[in-house]
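Shown below is the structure under consideration.
All protein chains of the complex are present and in place, except for one that has been dropped.
What follows is subunit A.
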Amino acid sequence: MIDSKQAADAMADIDDTVRRVRQSLIYQVSSLALLMWGVLAFVGNIAGWLWPRYGLYFWISIYTVSIVGFLAIGAYHRSRNRIRVFDIRYLLTFLLIVAFGIFVCYFGHFTPRQQTAFWPIYIMLFYMMAGVWFGYAFLVIGATIIALTLIGYFYIPGISLLLWMAVVNGGGLTLGGLWMRRS
């Protein structure tokens, strides 16, 4: 028979393993969402650079596609792991985040350039919050993209900022997604 110290050590090992499994599941699902958003952000910024007048329509379409994508990722994950990851609450949360972003842009009278920088920084804020709760990868990805976005905002002139954002936002999310898959 073991003593209480050894039993406590064994329980700590169990808790640590369970925490790792949960983080691994979160990373598995999140990596797919990041890869999807990496492609969408790349496409949205390039399309906005090519046809700047239609930028708003591109982004409305991209957010709509992302909702369908989240549902598809949820269905795929559920078929593999029998765990429901997205339900109506997640959709509502996503819509509230987007609605608050629109609210801020409207009342802040943001210019298109400011909006180009605002949206990634705003969304990455939530990634960083997720990092505090679910794993440092979210924190690293969020902080890196925010820093690169600010560098672009202050140093890349004119509409070229959209090309910069295609690379750092689209590329950053894609690399982040691949990194999470390997973690």
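The working rule: contacts are C-beta pairs under 8 Å (C-beta built on N, C-alpha and C of every residue); 3 or more make two chains touch, one makes a residue touch a chain; residues count from 1.
Just so it is clear, contacts and distances are computed from a predicted model.
For the chain of the complex excluded from view, the name given in UniProt is "Transcriptional regulator" [choices: "XdhC/CoxF family protein", "Transcriptional regulator", "Biopolymer transporter ExbD" or "Predicted periplasmic or secreted lipoprotein"].
Of the listed positions A:A7, A:I102 or A:V132, the one in contact with the omitted chain in the full complex is A:A7.
Interface with the hidden chain, as seen from subunit A, comprises residues 1-4, 7-8, 10-11, 13-14, 17-18, 20-22, 24, 81-83.
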